[in-house]
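First the structure, which I've put down as structure tokens, then a few questions once you've had a look.
Heads up, one of the protein chains got dropped from this complex, but the rest are sitting where they should.
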Amino acid sequence: MADLYRENILDHYRNPRNYGTIENADISYEDSNPLCGDRVRIDMRIEDGKIAEIKFTGRGCAISQASASMLTEMVEGADLDEIRELSAQDILDELGVPISPARVKCALLGLKVLKSAAYGITDWPEH
Amino acid sequence: MADLYRENILDHYRNPRNYGTIENADISYEDSNPLCGDRVRIDMRIEDGKIAEIKFTGRGCAISQASASMLTEMVEGADLDEIRELSAQDILDELGVPISPARVKCALLGLKVLKSAAYGITDWPEH
Amino acid sequence: MSTHTTTPPGTFDARQVKQDFPILQQTVHGKPLTYLDSAASSQKPLVVIEALDAYYRASNANIHRGVYWLSEHATALYDEAREKVARFINAPDPRSCVFVRNATEALNLVAYSWGRANLEPGDTVVLTLLEHHSNIVPWQIVTAERGATIRYVDIDHDGRLRLDQLDHYLRTERVKLVGVTHVANALGTINPVAEIAARAHAAGALVLVDGAQSVPHMPVDVQALDVDFLAFSGHKMLGPMGIGVLWGRREILEAMPPFLGGGDMIREVTTCGSTWADLPAKFEAGTPSVGDAVGLGAAIDYLTALGMDAVRAHEREIVAYALERLAQVPGVTLYGPTGEDRAGVVSFTLDDIHPHDIASILDSEGVAIRAGHHCAQPLMDRLGVVATARASFYVYNSEEDVDRLADALQTVRRIFGPGA
Partner (left out) sequence: MSTHTTTPPGTFDARQVKQDFPILQQTVHGKPLTYLDSAASSQKPLVVIEALDAYYRASNANIHRGVYWLSEHATALYDEAREKVARFINAPDPRSCVFVRNATEALNLVAYSWGRANLEPGDTVVLTLLEHHSNIVPWQIVTAERGATIRYVDIDHDGRLRLDQLDHYLRTERVKLVGVTHVANALGTINPVAEIAARAHAAGALVLVDGAQSVPHMPVDVQALDVDFLAFSGHKMLGPMGIGVLWGRREILEAMPPFLGGGDMIREVTTCGSTWADLPAKFEAGTPSVGDAVGLGAAIDYLTALGMDAVRAHEREIVAYALERLAQVPGVTLYGPTGEDRAGVVSFTLDDIHPHDIASILDSEGVAIRAGHHCAQPLMDRLGVVATARASFYVYNSEEDVDRLADALQTVRRIFGPGA
């Protein structure tokens, strides 16, 4: 059995949290990993510098979509500044399974989109 | 001791036969092997389709100069048509020592010049 | 090489062949390795590994011009490898076989050297939607620079080229070159290259064949095909990485300007300019990969001993078996043609599970396949998919490997749940 596909991840993949778009969102950003076609879009509503609402849509592999789903739960209600602190390791820890090098970009696509949305940093998060 | 440098070859190199140029030659041709800078020029006086006189000048390694010298002796007085028959092997036989692949072009430069002079064939003689 | 005594003449036993490949004796994640990614790169038999090893232990030197024994020896080995290549593709003259790094460099060489010297504004280069990026991107670069146009021949429902479109372009545009892959790496389609060449030549166009997926897998004869250029990679045909071949018609290669400049490709260099060496040196600037060429020669010997007809027959059988077995896995969609014109490549999807997820789970079962766009994004766009999973076969794969693939796909379905 593939360790990678723990029930937790498959659950987020099958039942993504915060899935959808926000009309009149304060921030929207979309990006893709052209190597495998994974795509994630994040919409946010900001109140007092905090993420009042966050939604995502996307398509792609289970890892990319599950990690985007987990990420929205992690940052909902958080201060926008806290996103700067969020590291690749935080996401990898949340996924809770070893991610092989070839799949790391799948796992980090959501974070990349979030950081781009919040700060315009378009590099891949270091890990 | 290097087999290649038999007394015969060194003798032709030190005392080249038919060395020099022919004023008002009927045919003159010069070519070089740019890889090593060997250079041979052949002048011929033709009478009744025969090589009445042949002279060469040149510079370069002992193999190229000795083989050119030997060649002039081989063809002096010969019918111009006979030069067409002359093969790379004839020269290599005349040299009488094994010529390694990297030195073959040195050994054949004279023949190449002679064939170019007589027929305008500018390819390297096959062997 | 192992002896193949129990199999009828002209065929071989893939399980015995596999014994010649040290890497395939490994286990991965505790499972036996089932290597199904030979279209990306093949594994190497012991004879090739040993040829490389022996080269560096006993024969290594820079070639050409060295007048000492070791250099002459290395030069002779390099020339011998070139002769083996020429015989393998029935090239009339070894000097027209240029050693390069890989098929990609060979295709770029044609685009840069022939293309930049011959394409004029208003000219057309015809490619196909089955091309690998290596036969697209260089032409995009060069046609943009020269003001020429690229046309892409579309495919039909089965993944076969629409030759009517080719005819249309040949009739209505000033086509200077048709570039076509002999075998499509993403679909396995074997294209009718001889037919395409005949039509292109009738219209005055040259034909460049990307043989990266054909030369390793079937007899390829440049004279019978009557094409103008053939490009392929050693690493996909049991040889080492780092060596590939561009064959071209001698008179065309001779008329082309050089590509890379440097040592050994010149006749004479002065501060005022340079003149070029004869073929093949003109296109082989710098120190070549002599050891890798020698390894490629050993690979060709190995393939020749198996017999290229037998290699093709083996792959025909195994792909037929694979298509049958995979069709039995619920949720599998297969791509590409299903006739005689199908090589040993099977692209598929499974429900709407992303191919990367498929490949990751297969990996945990020891089954190595490729997932992605296979460097054929225009084809993926045309098929309306982002990616596919792809299993590809070679001389060391047997039906057992196909069974392992099919079983592992059932595991994927179990993990993702039916209708996932």
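By letter and in written order, the chains are A, B and C; residue numbering begins at 1 in each of them.
Keep in mind that, in the parts below, a contact is a pair of C-beta atoms (placed from the backbone, for glycine too) under 8 Å apart; a residue touches a chain by one contact, two chains touch by 3 or more.
This structure is a prediction, so every number in the text was calculated from the model and none was measured.
Student: Looking at the whole complex, which visible chains does the left-out chain touch?
Tutor: A, B, C
Student: Looking at C:Pro32, C:Gly66, C:Pro219 or C:Gly331, which residue reaches the missing chain?
Tutor: C:Gly66
Student: Out of C:Ser233, C:Thr349 or C:Thr388, which residue would touch the omitted chain in the full complex?
Tutor: Final answer for the missing-chain contact: C:Ser233.
Student: For a quick check of understanding: of C:Thr75, C:Thr104 or C:Ser347, which residue touches the chain that isn't displayed?
Tutor: C:Thr104
Student: In the complete complex, the non-displayed chain touches which residues of subunit C?
Tutor: 22-23, 26, 28-29, 33, 35, 37, 40-41, 43-44, 48-49, 52-53, 56-62, 65-71, 101-105, 107-108, 111-112, 129, 132-134, 136-138, 140-141, 144, 150, 152, 233, 235, 240-243, 258, 260-266, 268-271, 273-274, 285-292, 356, 359-360, 362-363, 367-372, 375, 377-378, 381
Student: Could you list which residues of subunit A touch the chain missing from the display?
Tutor: The list for subunit A reads 34-36, 100-103.
Student: Tell me which stretches of subunit B touch the chain missing from the display.
Tutor: Residues 1-5, 10, 14, 35-38, 59-63, 100, 103, 106 of subunit B touch the chain absent from view.
Going forward, only the chains that are shown with their structure count from here on.
Student: Approximately how many whole Å separate the CA-defined centres of subunit A and subunit C?
Tutor: Measuring from centre to centre gives 38 Å for this pair.
Student: Compute the distance, rounded to whole Å, between the mean C-alpha positions of subunit B and subunit C.
Tutor: It comes to 47 Å between the two C-alpha centres.
Student: Can you list every residue of subunit C that touches 2 or more other chains, as numbers and ranges?
Tutor: Expected reply: no residues.
Student: Mind pulling the subunit A residues that touch 2 or more other chains?
Tutor: In subunit A, nothing touches at least two other chains.
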